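One structure coming up, written as structure tokens, with questions to follow.
Note that this complex is displayed minus one protein chain, with the remaining chains in position.
Presenting subunit A:
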């Protein structure tokens, strides 16, 4: 986030670079209009990649990159894209970006590439990406589109990271691959051991965690579906 704002401050614009309206572009999708918990988009990948923190973080970064770049590209082209083929143009741009991410992972983080395998490719079908392009980037200026994409992606990221935190902790007894259960059970002597919950490593576990997060959030914000 710091690099984004730093870049933003260099540019000159008549409207304040982080005006109230623009701040809302970033902050709204975090809680009040969260893509996962409120709009209920991008659920499939939220279930699939969240068994461990590390791949989830890589996934989150990939999604942030794809959404921001796609939003920027589409926003720059918004006056030239023929409206009758706009969906396929969006798809082509997103698919290209996702393939780039996949290739870069394969070259520089081969272990992650193996682990995430098909799920990086599936960012293409992540409804959040296409949703932001169609709903925002096509009708707004590039800088706003970047902020909007960044906000949505961040909203997605913190939810999947939260889900992954609980799933890894309860399912594998570790966080970011660092064992948590073992040292704790070590304190209580030889025979004592904390059991990991197998349910949490299966997709069902993600549903439960996600459901709980949505429940807590909606109780606090008072959001009701219409």
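By definition in this document, a residue touches a chain if its C-beta (ideal position, glycine included) is under 8 Å from a C-beta of that chain, and two chains touch if they have at least 3 such contacts; residues count from 1.
Keep in mind that, in the parts below, contacts and distances are computed from a predicted model.
Trainee: According to its UniProt record, what is the protein name of the omitted chain, chosen from "Na(+)-translocating NADH-quinone reductase subunit C", "Tol-Pal system protein TolB", "Alpha/beta fold hydrolase" or "Amino acid ABC transporter permease"?
Mentor: UniProt lists the chain left out of the view as "Na(+)-translocating NADH-quinone reductase subunit C".
Trainee: Of the listed residues A:89, A:128, A:160 or A:209, which contacts the missing chain in the full complex?
Mentor: Of all options in A:89, A:128, A:160 or A:209, contact with the hidden chain holds for A:89.
Trainee: So which bits of subunit A touch the chain we can't see?
Mentor: 51, 80-85, 88-89, 92-93, 96, 99-100, 103-104, 106-108, 110-111, 113-114, 117, 171, 198, 201-202
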